[in-house]
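Up next is chain A:
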Amino acid sequence: MTNHYIDLKNSDCILIMGSNAAEHHPIAFKWILRAKEQNGATLIHVDPRYTRTSARCDFHVPLRSGTDIAFLGGMINYIIANNKWFKDYVLNYTNASFIVGQDYFFKDGLFSGYDAKTRKYDKATWVLEKEGNGIPKRDMSLQNPRCVFQMLKEHYSRYTLEKVSSITGVSKEDLVKVYAAYSATGVPDKAGTECYALGWTHHTTGSQIIRTMSIIQLLLGNMGIAGGGVNALRGEPNVQGSTDHAILYNILPGYLKMPTGSLDTLEKYLHKCTPESKDPQSANYYQNYPKFFVSFLMSMFHDKATKENEFGYSWLPKMDDGAAYSLMHLFDKMYEGKIKGLFAVGTDPAVSSPNAGKVRKALEKLDWMVGENIFNNETYAFWKGPGVDPQKVKTEVFLLPASASMEKEGSQSNSGRWVQWKYKAAEAPGDAIPVGELTIKIMAEIKALYAKEGGVCPEPILNLKWDYTDYKGRFDSLKVAKQINGYFLEDTVIEDKDKKTKTEFKKGQLVPTFGNLQLDGSTSSGNWVMAGSFTAEGENKMAKRGKEDSTGLGLYPNWSYAWPVNRRIIYNRASCDVNGNPYNPKRKLLAWVGDKWVGDVPDGPWPPQANKEKGKYPFIMKQDGLGALFGPGMVEGPFPEHYEPLEGPLAQNPMSSQRINPAIKIFNSELDKVANADEKFPYVCTTYSCTEHWCSGAYTRWQMWLLEMQPELYVEIGEVLAKERGIKNAEKVKVSSVRGEVECVAMVTKRFRPFTVEGKTVHQVGLPFNYGWLFPEGGSDSTNLLTPTVGDANTFCPEYKAFMVNVSKL
Partner candidate 1 sequence: MKKKSDNISSMQIIMERAIEKNPHNSNVIKAFSPIFIVRNQLMENLRLKKMDSFCFDEVKFRQGVPLIKQGSLFQKDDPWKDIVVELVKSAKGAFPNLRKDWECIESAAVNGNISIDDYLRAVPETEGVVNDWAAKVQASPAAVNIVLRQLARIILEARLKDIAKVIQGIDWQKGYCPICGTHPVIAQIQEKIGHRYLYCPQCSYKWHFSRVICPYCEHHGQQGMDFFFIEDNERESVFACDHCKRYLITLNQATNLNDYNLDVSAISLIHLDFIMQEKGFLPMAVCEWNIFQGNEVERQG
Partner candidate 2 sequence: MKKGMIQATDAFERITHWLLAISCLVLCITGLGMMFHSFNFVGTMMGGLKSLKYVHNFTALIFIVALYMAVRMWWKEAGVFVLPEDLDWIKAAGGYLWHVDKVPEVGKYNPGQKAFFLVVALCGSLMVVTGLIMWAPLIFPVWLVRWMYPLHALGFVAIFSFFFVHLYLGTIGSPGSAPAMFSGWVTRAWLLKQHPKWLKEMEEHGTLVVYGEEKESIEHGH
């Protein structure tokens, strides 16, 4: 989240779209209700289905799954057409005034530089013109037809009310009602925020949906202010922490880029990954990239990493350029028999990954699988699953008992970037030990084997620093936390030019902030973003419980540690005008007083933008320091464009001749069938969770009181559709897609309504995905037997929320 949970109370208008906060984030919803009580905030819920969130919001607007970009595109069009945008903010803090390169164009759904064969864009043409001295050209009057603002206006002028209404199935009145209510926050003293969750990320255009919302927030001046921002209500307790520490194929801890084959030397890699900007006012903070990367390598290989061996750069595995190794790719390769071993730690892919049928078939091809969890689940017991003959499955499966969260000490980051330390309350039952200890012990055994017998490329294994146990040989999370924070490996002197101060640090002292990291290998930091979670003297800031909240905005700066550098709201410099006076004095997040910022930890100490020599633009992490209306970073285009889901009800995309997102990867094993606009599967289907169960249900299905409240799989069907198909409430039905089918109970409800899309009636149904065959016995199997193996173009986040099914009586 750019802001955090308590900050929701500061908002004047909350758009809940792509999330069901009341059911899945009840305490976040408490803050949303407090915004309504304290400052009369308008709560809007936009969701295909009327849910418990809608029951408590001011109004609910149903839209067809997979059409979020059309809906938001219409809002951009409305904001610009009705002049609701925040002029001062857009001019100074976004790249609206930049001039787009001449040979960039957009025609009929495709941007310039598209290669249909590889389904990839060559982004060479998506550039912004620069002056001779490398500083971007700007037309502050925003009249130049090639300026970003005009290109944006022209791009979204196609999203007229009629077109959007016919795509999304939302009536024009509802559209205007939402647009008007939300765009009213485009004024200095009002703040609007958006809460989204998997409802947005589970689409082939997921990243672009979120980008569209960030464009809206930039236009309305809601980014970086209290009660604003784009807030992801994520689903797992430490999903923010696991993303920061990058258990992901494409990044290293601290969002550092994973090296690829072509970058065979450290120098080449650093050159490619370190952006530089000629504009003195752009902080371009990522220019410090080399310091972070070298410090990371030092944290892995410690004294074995030297300048000579490029700090062990060659020991890191390299990806092939342009290749991807996401969960879907893993199971695709596993299905081909190329994957022999699998670690499945605290996860249940047999229920929660798309096209679960293919996943379960793939698991049978494994030689061995190591599971670490607190409960058994469908993945570990796949060989006992329905339609599987154990005699034919050669996989050796280990299921190691793990400690639950209150049985181990450690830190957990909530999605508001608060890293909170938690203490060990009790011993775990039986032989269960923390996952950390299992990891340490397994790796220690592997290191011993390689030390004794050698093997292929043993250097990275042998040189890995791996002494993270206490004197009793048990996992010491504090030692690891300090290693993540980072140490000075030599006595170093840090002098601060403007403050003219010199501080020296002893060897072995903790790094107080990532500003002190060096690129010569004299400092180590497991994750530069987390550097600063300890003070130089070793005080663990994550365990702080200070209740002071001087600004009254609920920042609580002394409660736990918020990365980066305890900044509670990102891009908070944008909450002030160019001279450093807060736009909204009532909610003062930051103010330039005398010669320093007062309030939240500022985005960098530099004076405000108006000070030409030392002042910096607010978006310090961006290369040119300004909010990106024109965002060339995305793989499928600088401006988000509506594309239909991979499997949708329409034969072609009403907006352009490109039916689906041109940049997504298409999997084509024989189990990856797709049935678009197929009368055998006429209904749009979406999946979601329910309050009583959590994610794959592998935690909550074992608890009798929760299972009693939601015992088995159900499909929610609108009354009109049910009457049409003669399905009665509570009747057993079969929901089938081209990939698989599942039996469940029909829940006939008023909360799903048919949509009129492109003139014809489209029905929508929905199923929860929390069930699996293992428990309760004889219960329903997993919904994900229906979902397609396709994901977002940038992140490969699977498209669970929009595919086509048929519902038939048993």
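Worth pointing out:
In this text, contacts are C-beta pairs under 8 Å (C-beta built on N, C-alpha and C of every residue); 3 or more make two chains touch, one makes a residue touch a chain; residues count from 1.
The set was built so that all candidates are chains of the complex that A comes from, given by their letters.
This is a predicted model, so every value here is computed, not measured.
For chain A, the touching partner in this complex, chosen from 1 or 2, is 1.
The touching residues of chain A, counted against candidate 1 in their complex, run 423, 543, 545, 547-548.
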